[in-house]
Structure formats: structure tokens, C-alpha cells
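Please see the structure below; I have some questions.
One protein chain is absent from this view; the other protein chains keep their places.
Presenting chain A:
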Amino acid sequence: MGNWSDLYDEILELIIDKIRTIEDIIRFRAVCQSWRSVSVMKRQRQRQRQLCPWLMLAARKGSDRRSFYSLSTQKVYRMDLPGVRGRRCWFSQGWLITFGVDMEMHLLNPFSQVRIPLPPQPSLPYQYSPESKFNNPKVLLKIFIKKVVLSSKPSLSVKTTHCKDSKDENCVIMAISSQFNTLAFLRLGDKVWTPIDSPLGFCDIIYFNGQFYAVNTSGRLFICDIYTYFLVESLGELFLIGQGNDHPDFDEHGYNNPDEPVNENTGGYETKGFFGFGVYKFNFDNRKWTHVRSLENRTFFVGNNTSLAVFPSNQCPGCEPNCIYFIDSYHDSFYYGAAHDMGVSWINPRGIQPQYVGRRIFSKICTPLWVGL
């Protein structure tokens, strides 16, 4: 006797492809655990949206319940969503981004009710002055945040059902906020929003082909570069170091290849997520950057200083060849009183380790920097 709950995943997926409304998918997922997990995993992988979205109807004061209108069946469904009570919502990549008068922000999956905390509104740039009449939670709720967009679905296990302090460095969240409609981003797990040095007046953002694109009120399109770049000179060669773990060029050059050896000495070291460095050498003949897989025994030191390159000799203790020693170099990082990110990164095999482990990295005046003789 064949058991439908044990049907091969590939056949279940074919069946799911023939289900055409969100409500039928929801009911499909309520049949049994295995059907649920196949459907959830399939959706997690799939980039193309195939079903007509629901219209989430306006909030009713003091209610945990939200209603959704289905264009497919012209019916209204209701769901208990205590997580959105009294909160403004945006939607991106299957998740609601919520913001309330408590100034807290969350990701909330309306179907699984999984909730992930985000850094609160006060860590967004360009806050109103304390004297401003706009500096009032009720007003801020209405005007401060214009839009929030995710680069991808946060990777979570299917079984998770409760509030999670999640960390997923591949999930970048970008917001248009403040009276100037400026951009700020974070990687899931970050404690603060990081402002992007950019013009003002953005009205929309989208994640496309590995990058965020933003459009301003006059229709000009901008590519948002959330990577930090350093220039380093060494023995007549000019190098560019791109810091950011999903640099678009990395994939193309196999940088993110999972088969690539990973240095195992990374033992739980927490960084702000800038795991990856891409190194490029400038070719002065064709005026192009070439990705390089080896530093040829150089050691680079980057941060809030002119970047340095060293050829460590055998008698140079503490200085590993083929590594990049880095310090947080966000222009605004000292605003929050800390250099949150500091370490040493191997290029091949890749890996990361702490370097200075002490408390003397916090300063509102001047964060650490490399100085030499």
C-alpha cells in the first residue's frame, strides 16, 4: 500500500507546481509534516514567484487579527498575527518587516509566525534632534521609515516556530529612512543599522542580480555599494581589496565555492560578518582589475589609515603571510563608540581569526588604526 505522506519529494514538488493559490498551498502544508516541509523547502529555494499575492487589509485598532483578500478566490481570510498589533508593516521576500511605537523593528513571517528582532529605529541614521516636535514615537512611527527590503529570505530551519536571535550574513536588509530619505543597511545579526554614504531623496529600492538598486525622486537609478574598498601599494603593484562576504565577483571567481578549503581555526569568533575579502591587482595595460587568489606572501593591513603591505620574513613574529589584518573602517562606526569588527583573514585557504582581543577598541574619539615605523 502506497503511503501518500511518504511520496518522493520530486513528485510532491510536481504536485505543488499545479496548486495555484496561496490558500491551497496553506492547506497543503496543513496536511502532514512531510508535505509541509517539502513545500516550505521548495518555496525557500524558489526565486520565481508563481502565485498571485494576497492583499493584506488595513489594521484595525487594538486587534491581533489581520485580514487578507485573495484575488484568486475573491475571499477574505483572517489570521491571528499578534506580532503586527499596532505596528506598521512592509513586506519583502516572504517576510513582514514591522515597526511599532516601542521603536523596535522585527522580521515576522506571517505564515509561520517566526519572529526575528532587528536593530531598533534609534540606530538608523539622521535622527531628529531631541527638541524636534517630530521626535515622538507616534510621529516617528508614521514618518520615519519609508521602505525596508531584504536581499534574500533569512535561512532558518523549517521547524523553528518562535522568536529567534538569528544571524544570517547573506541576508542584507536595506531601508529608506529619515526626513532625507537616505539609505541604511544591515546584515541579519547586526546590532545597528549602517548608513550608506549617498545622495538624498530615495523613493524605492530593490535587490537584483546580487546588488541593491535604488531610485530617487527624479527617476535616477543608483547601484548601492555596500562593500568597503581599500587600495594597497606593494612593490610597484596596485591592489584593491573588497570587503564583504557576498561580493558579486566572488562567485564568478569561485571565491564562495564551498569545496574550497576553509581554515578551521576560526573557532566561534564573532565578527560583524565581513568574512570575505576579494583581492584584485590593477593591470595598467588594459586598465582593469584582475582577481588574484594569492597575496604572494604579502601581508596587508587595512583600516582607518593608508593601507600597508608587508613581506614578513621568517623573523617577523606575529605577522602571518598571505593574510589581511583588518580593522573596522566604517566612517560612522565611532559614532556608536566601537570598532565592531577586527581580525585577520586568510585568503587561501580562507578563514578568519581575532587579532587584538582587548577592550581598548571602544572610543568615541578615535578608533584603532595601524601605524608603522
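As a working rule, a residue touches a chain if its C-beta (ideal position, glycine included) is under 8 Å from a C-beta of that chain, and two chains touch if they have at least 3 such contacts; residues count from 1.
Just so we're on the same page, contacts and distances are computed from a predicted model.
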Which one, "NADH-ubiquinone oxidoreductase chain 1", "SKP1-like protein", "Membrane magnesium transporter" or "Coatomer subunit gamma", is the UniProt name for the chain you do not see? "SKP1-like protein"
Across A:11, A:41, A:200 or A:316, the one contacting the chain not displayed is A:11
Contact with the hidden chain (one of A:31, A:200 or A:316): A:31
Could you tell me which of A:2, A:219, A:236 or A:317 touches the chain that is not displayed? A:2
Determine and list the chain A residues touching the chain excluded from the picture. 1-5, 7-8, 10-11, 14-15, 18-21, 23-24, 26-33, 60-61, 67, 75-79, 113
